Structures are given as C-alpha cells and as structure tokens.
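Below is one structure, written out as structure tokens; comments come after it.
In this view, the complex is presented without one of its protein chains, the others remaining in place.
For chain A:
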Amino acid sequence: MSVSSDLNRRTLLRRAAAAGLLVTPAVGLLSACAGSTPSENTDNAGEKSTDNPFGVQDGSAVKVVIFNGGLGDAWAKEDQAIFNAKHPNVTVNMSSTQKIKTEEQPKMATTPSDVVMNSGADMMDVSTLVNEGAIEPLDDLLAAPAWEGGGTVADTLLPGTVADGTFQGKFFVVNIAYTVWGNWYNSALFDREGWTPPKTFDEFFALAPKIKAKGMSPYVYDAVHGYYPRWALMATIWKSAGKQAVIDIDNLKENAWRAEGILPALEVWEKLVKDKLVLPGRLDHTQSQQAWLDGKAAFIQVGTWLKNEMAATIPPGFEMKISDYWGLGATDKAPNDVYAGAGEGIVVPSKAPNKAAAKEFLRAVLSKAGSAKFAELTKSLASTVGSGDNVQDSALASANELMKNAPKDLVSIKFWNFYADMDKESQNLSQELMAGRLTAAQFVDKMQAAADKVAKDSSITKQTRDA
C-alpha cells in the first residue's frame, strides 16, 4: 500500500475535471438565464398604398412560426398562399412547432421571427411580453383596410376579439380562433336514451342517476392540466355571481372572492365530486376526451378545438354537440352568458426584422378567404365575422347555434393572464377541489389569500379591466 499525495500533473488535471463536474447541474439551469446583447433593428420599408398599407417591400422575407397543436397547421399554408397571391415577391418562411417558448423566447431580445403564434402549453407569458416591451402594438393593423376591402380590419372581427388582445390600452395580440367553451355530449346517444342536456346543475344532478344506470360516469375532465377544470369553475362563478364579481376578482378588489354567489357556485362542484359523478382516475386531456368518445362518460367540458383534436378516433355514429355550461338556476345573475372568446394569439415581436410584412401577413390571416379556410380545416370558428357560415358539421353548427342565442356579454376571465402566480395557484386549487381534497370554502379562502399576496407584492405590475 502507498499513499499518493504530491500534486503532480495528473492530479491537477483530475481536480480540474472534478471542478468541471461540480458545476454541471447548475450550469444547465443557469445557461437558460444567459442572454446576449441586442442587435439594431432594421425595418424593411417600401411604398405604402391602400393595397399595401404597411409598405411591404418586394424581395424581402418574412419568418412565420405557427403553433402546431389542436388546430394543426394546414390552415396557415392557405394563408401563405393568400398572402403570396398579392405579394408574389415576398418570401414566406413558415415553420411550425409545439415548443413556442423554448424556441422563440431566447431570440426575442435579438433576432426574433416576424410572426409568432404564441399558443399552447409552452407559450410565452403575454403580460410579461407586454411589460417588457417585447411585442409590437398592432393598433395600425386594426385601422388598416380589410384584405378584401369594405371597411377596416377591426370591422371584420367578432365581439371580444379586440378586447381579448388589448393590454394596457393597446392592441397587442391577434387571437385568430374563436373558441366556444361548454359541456360536450353525444347527441346520438342522448336522443336514443331520451335524455335532454341539462341547463342547470339541478337538472344535471337529476339526470346523473339515469346515466349511472347505463354504466357510464356522468362527467369526465382533464385532471392533469389545471386550466381545464378551472374554465368550468370560473364559468359557474360568472353565471352565479355575475360579471361584476369576476371583474372585481380580476382587479384584485378586496374580498372579491367572498362576493355573493361565488361560494354556492363552487359548492355544486364540491357536491359533484362528493357524489362520485366523475369518472374515476386521473386522465389528461386526450385520455379524458378518448374516454368520453369511448362512452365511459356522458359529459366533458372543453373548447371547440375538441373535434379537430380528436378527429382520428371519433367512433362512427358519434354526434358531438356542445351545450352551455350549467348554472345554478333561479339565483343566477348571468344565466345565459356563454363562455366564448378569441384565442390562439399571434404576436409580432418589437425587434422583428420585417414588421411591415408581418402585419401584412396578419391581414391575410384575417381575410374572408383565410378565415373560411380556417373554419373548414380546423372545425373551429375564426375570430372574423361569418367564418363558419358555409361549414357543415354538427359540432361547429352547435357552437354557432350557441353563439347566436348568446347575449352580448361573454364570459371572460382575465386574472390568469394578468398574474402568473394567481394563474398557477388557481390551477392547483381547481385540481385539488376536483380531487375532493379541498372544500368550496377552503378554495375561496386560498384564492383570496393568493389574490391578497399579489396585491401586496410591489414587484408585480398591476393590471385592470373595465368591462
């Protein structure tokens, strides 16, 4: 045996290597933080005209990144064709991905893409983008003439679209899909059994035993992503407590979560869980949707992208229809308000090299031809007027029907876009409530605490809504 202690070249190298090893786990995380110096912004500017309101320059290129999720990306290729029909000499470099933030965030401060569809689970936080000045206000797009003429771009948009994309008084996000949320059911099955889709929780609780008698669970939901159950909880709160109560919540008003009508809206959900009306297990969005398609559950709540997302596995004879979220009945302050709004936002980064072409591309996306193709290909309404008029499809038709009977006020919740902390907390608590580990009263207490914490935190930029 011998002891080696002298510092020779070999031990030196060994120690250097060991030191390298030490920092590896941390560096992986830290390198995510590292940025680099921004480059100068050079905008391509050409002649402006009515037909070319932003002065897109011939020979320039525009880079478009599409989120390839529930809606796919086939519709975007149609928009590219529409764009190129007017501007044949502008190159559109289109790519699609599911990892928007992973791929785009590192480029935002230097050389971002020109058009970014900021959507999906991996999207960039919009209020941060606005606060940091990282995206371009698009008010001039709203004022520009529509692609096919006849009024401005703003005139072609469905109600709520401009409001949904407006932050701190400026229009930043073009939400291209018009989504209607609600409870889906198989109308073929309901006709066969003689069931009527309920309008209130009482009607649902009355129907539930009949559904259970058929060996089905009355309800299924995505238990993995917290924002799925949260849509339903917030819709019930809106219907029960009314619009002003939600506006107060969004504005972090003191004791907003204790307003009249909010606790009862959560108690019906508590009852739904306690009465075991939910399909057992914890499924994610596609698993729960498939369970619903397989006839394991009667109702599922999700938005109108559902049909497109599940297109490959819809069994023959299955007739998807959407019905409005259930209310509490006579005490409701806004029983008929439908949960709908523009989603799937597209943004133009402030440092985009070709902003003129980016805006022009958005004009093409919002064109009549573009949005009709969008509705046809995605089975989802576009956020422009009349996009779904010529599409024959039971799912889309029922959504259209729901919208036609909807009052002017649409259910819209803002706090989760305003504050990331409240977003996370409300998702977590929604999951806990639906898992039966939290009572309605505890939910209210904890949400109020989360809201108070955000209100007190001076490092968070506050936002408000009026309507």
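Note that a residue touches a chain if its C-beta (ideal position, glycine included) is under 8 Å from a C-beta of that chain, and two chains touch if they have at least 3 such contacts; residues count from 1.
Heads up, the rule we're going with is that contacts and distances are computed from a predicted model.
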| query | What is the missing chain called in its UniProt entry, if the choices are "Putative solute:sodium symporter small subunit", "Sulfate adenylyltransferase subunit 2", "4Fe-4S ferredoxin-type domain-containing protein" or "Sugar ABC transporter permease"? | reply | "Sugar ABC transporter permease"
| task | Tell me which residue among A:V56, A:A76 or A:L129 touches the hidden chain in the full complex. | result | A:L129
| field | Candidates A:A85, A:A206 or A:A435 - the one touching the absent chain | value | A:A435
| Full-complex contact with the absent chain, from A:A61, A:A74 or A:A109 | A:A109
| task | Identify the residues of chain A touching the omitted chain, counting contacts across the whole complex. | result | 1-4, 9, 18, 20-35, 37-38, 101, 105, 108-109, 124-125, 127-129, 131-134, 223-226, 276, 279-283, 287, 291, 350, 420-421, 423-424, 427-429, 431-432, 435, 437, 459
